[in-house]
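This report concerns only the one structure given below.
Note that one protein chain of the assembly has been removed; the remaining protein chains are unaltered in position.
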Amino acid sequence: MPKTEMTYIDAIRSGLDHLLKDHKDVVVYGQDVGAFGGAFKATLGLQEKYGTDRVFDTPISESAILGSAIGMAMQGLRPIVEVQFVDFITTAFHQILNNAGTTYYRTKIPVPMTVRAPCGGGFGGGPFHSEELENFFCHIPGIKVVYPAYPSDARGLLYSAVLDPNPVIFLENKFLYRRIKEFILPKGEAVPIGVAQIRRTGNDAVILTYGAMVHESLHAAEQISAEGFEVMVVDLRTLKPYDIDAILSAVAATNRVMVVHEAWKTGGFGAELAALVAEHAFHLLDAPIVRITAPDCPVPFSPELERVYRPSVEKISEALLDLINY
Amino acid sequence: MPKTEMTYIDAIRSGLDHLLKDHKDVVVYGQDVGAFGGAFKATLGLQEKYGTDRVFDTPISESAILGSAIGMAMQGLRPIVEVQFVDFITTAFHQILNNAGTTYYRTKIPVPMTVRAPCGGGFGGGPFHSEELENFFCHIPGIKVVYPAYPSDARGLLYSAVLDPNPVIFLENKFLYRRIKEFILPKGEAVPIGVAQIRRTGNDAVILTYGAMVHESLHAAEQISAEGFEVMVVDLRTLKPYDIDAILSAVAATNRVMVVHEAWKTGGFGAELAALVAEHAFHLLDAPIVRITAPDCPVPFSPELERVYRPSVEKISEALLDLINY
Amino acid sequence: MNSQATKKIKTNTSVNIWLRILKTMFLGRLTEERLVRLYHQGKIFGGVYTGIGQEAIGAVSAHIGTPDDLYAPAIRNVTVHLGRGTKVLDVFRQYLGRVTGPTRGRDGNVHYGEMDKGVFAMVSHMGAMLSVLVGGVMARRRLGKSTMGFAYIGDGASSTGDFHEALNFASVFDVPILFMIENNHYAYSTPKEFQYRCQSLVEKACGYGMEGLEVDGNDVIKLYDQIKIILEKIRKNNRPVLLVCDTMRMRGHGEHDDASYVPKELLLKYKEKDPIHLLKKHLLNNDFACEQDLKKLEKECLDEINQSYKKALSEPMPSPDDLLEGVYAED
Partner (left out) sequence: MNSQATKKIKTNTSVNIWLRILKTMFLGRLTEERLVRLYHQGKIFGGVYTGIGQEAIGAVSAHIGTPDDLYAPAIRNVTVHLGRGTKVLDVFRQYLGRVTGPTRGRDGNVHYGEMDKGVFAMVSHMGAMLSVLVGGVMARRRLGKSTMGFAYIGDGASSTGDFHEALNFASVFDVPILFMIENNHYAYSTPKEFQYRCQSLVEKACGYGMEGLEVDGNDVIKLYDQIKIILEKIRKNNRPVLLVCDTMRMRGHGEHDDASYVPKELLLKYKEKDPIHLLKKHLLNNDFACEQDLKKLEKECLDEINQSYKKALSEPMPSPDDLLEGVYAED
């Protein structure tokens, strides 16, 4: 089968297309996802192809969007809703935490809904269009959270998310949408939820990361490779449930751990990874566990500020050298 | 000055009373806080004393409650709002994260608001009246978070929270409301935000904890004291900004660290504490960092289930022995 | 239903349904009165929240729907559950945290529902279930059923953003739902004057492009006819409708609350309008039933309640070992 080159956003669109084609119970809705094709064009052409019945626009009502998706999912559909920016999900957080997250536990009725949410900064979006909120989701029982870094994973994880009987928060990175390309098959396979992927091997240290920071971490690893150090990069892909085995094996192989993410530091998902390692791989550690993250401040607008706000290749490689030389 | 015995909730009421008396710019509002005195009676008698103008009921509109408090605070008042249960703050999470948390950073207008929110379980409240959401707040830039475990701290931290120029989430523990008593002065002093308190000394291990779990941890420490081990218990009191110095000194003195909280494990605040220690006190550690927390499931209703859901004295003391004997 | 037993009893097509509704109301009232006593005896873990005095709205609407219809009851709608077929036994199991109950002890008191009866289990967050119902009805209709929805909302809950989003959503997508506001004058301790400033909550209907009606929520006979007519319209037009039902919360918000803030006169006024009392009077006055029948019916209900409570008590709590079972659904 010939492979074609797809961007991250193309892959998401391709995934939605296949899901709509193969599964009559899939519906796609959200603000401007219909004829317009979504703020980022992830749904472009889908309404035309599958009808206004299966792909449609909604009022600006995040709580009703999420709540109705829960109701549909409980009746056997597989709704995929788009929240225009993950930042806006905070207006209806109870529908995720209290409703979607608890329904199966309380009632045994599965809630196979998927919430697509574009995340992250690096494009001058300012404080309300650039947030990384993954740990708000990861901290919620009953919710799964995925965060692909490559087109093939974006599509493959979307398949798994939509077919999963649980609510899945499908985080997408806006910075990667058109920057990351891959040659992939027309349809491809599902990527299982809960399985990390080693993106680079190495024994001097390991970076645990996901989303846009996979790419920055790989660059940093390449950079210090020139200085004779080989760093493993683990792309978690799923944040909840995360791949404990892969993480612990990586720690065993390297003995030095760095966590990198674009979200705020205090109480972020990186803390969870560090805590896991500090609890379950303590005996394997030769150095402190380092977190490279955004600092605890709103995402600034000005490019001069955002440049230092987001973890950069330089910051990561510098910290890697310190870690390896500890 | 003669001290009187006050419960945790009495102390909060006393604090509100003094704040209303001493500060004309303080107003208190929320659902049922007026004549009724609040779901937990924290505001009993205050409307009668200070008038419907300064202590009043609102419609069931969490977003308008929080949003209006932001607006008031920006105009120089010091609103104290009560969210009936912390669980319901999720309906208006954006007002905390995106609005209160970013306003000063963006505009230099301070937002001296205080949000009181009863937390925690242990009384058959079920999944929607028992949650512990502290890390959702701690992860937000621009927000301070306090969580007292004793009457004197509850009142003293309330003074500091209300007089602080920043938005402060004031977490109260429902289980402690009427169970914990202390002899305290009629008015007492402010307790500074950001300062932890050692509740028990010991060199064999340290428990980092807060809220209701301070008391369970102290019981556990007493229990294993009988077996010859002395465990330090640090009551964080403020979760953001937390007292890094106190934590690191405690680690230096004990070399073994346990974190205990009633919130969910994955992505919880305990992860932050563990990550801090694993990064900044790694060289001091003689054992893995242990987290004793609620498991990742909704708070169950049935007493049989909640008993094992909440971290118990037994669970803590067992884990302490393992930690000390590591 | 044994109304044929005595000679003088008349009947019309509605009598049977009225009697079914009455039975549901008896069951609801008597179950909750038992729960109240149990609470004050310290035998209930957590709180007790009743719909005493408000049974008509739930009972009528539960009996009027088809098996395909969906319901999103709120705190006070025990008669929705019972009317849709939930067993009293399951109500006790729920309150007593039994593993045999509808939430297997994971959730408590009023937070239950049985999907096979078309009833969603509510979350506490006021208004949050309304859009869940909207989605549920949309889904069932997409799956080929002629489902419509029944939603129950307090006067207090009408102030939530979720109320607004859900009603608007249902209207924009032509989702046939009967949104019933049960205006029982209070939201916890807060009287309705502090909840809204329109004259009547029915004035919110036009803002959603919906028809809106006000009815007496305590008069089963009238309510039944009114809802029947509205439902025909809803099913025909596939449009949501807002129905504001006047009623009164006759006890505290929960049993921990003595509701001393409620004026005695208000309670007296509504005591006169007790829905069970009104329906019984109607049945008796029109010779649709005799005292004996009603006594018998009540007795049957009481027996069921007694047995159910005993049985529920004898059943096991969930095992602590199962705490983590079913946080996630398996494929």
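What to note about this one:
Each chain gets a letter, A, B and C, in the order it is written, and its residues are counted from 1.
We adopt the following convention: a contact is a pair of C-beta atoms (placed from the backbone, for glycine too) under 8 Å apart; a residue touches a chain by one contact, two chains touch by 3 or more.
Owing to the predicted nature of the structure, the values given are computational and were not obtained by experimental measurement.
Among the residues B:Thr7, B:Ser63 or B:Ser312, only B:Ser63 touches the chain that is left out of the figure. Residue C:Phe163 is the one among C:Tyr71, C:Phe92, C:Phe150 or C:Phe163 that touches the chain not shown. Touch with the chain that is not drawn comes from one residue among C:Gly85, C:Gly207 or C:Pro320, which is C:Gly207.
Here one chain is not drawn; of B:Thr107, B:Asn203 or B:Asn325, the residue touching it is B:Thr107.
The chain that is not drawn here is touched, among residues C:Val172, C:Leu284 or C:Leu324, by C:Val172.
Taking the complete complex into account, A:Pro59 is the one of A:Pro59, A:Gly76 or A:Pro165 that touches the chain left out.
Residues touching the missing chain, restricted to chain C, are 159-165, 168, 171-172, 194-199, 203-210 (touch as defined at the top).
On the side of chain A, the interface with the absent chain consists of residues 31-32, 34-36, 39, 57-63, 85, 87-88, 90-92, 123-129, 295-298, 300-305, 307-309, using the contact rule stated above. Not every partner is drawn; the one left out touches chain B at residues 27, 53, 58-59, 61-77, 79, 94-95, 98-99, 102-112, 141-142, 144, 164-166.
We take it that only the chains that are shown with their structure count from here on.
Each chain's centre was taken as the mean of its CA atoms, and the one lying most distant from chain C is A. Note: centroid distance chain A to chain C, computed from Cα atoms, is 41 Å. For this pair, chain A with chain B, the centres built from the Cα atoms lie 31 Å apart. Separation between the centroids of chain B and chain C, computed from CA atoms only, is 37 Å. Each of the following residues of chain A touches two or more other chains: 63, 94, 98, 102, 105-106, 141-142. Touching two or more other chains at once are residues 103, 106-107, 111, 123-125, 128, 161-162, 327 of chain C.
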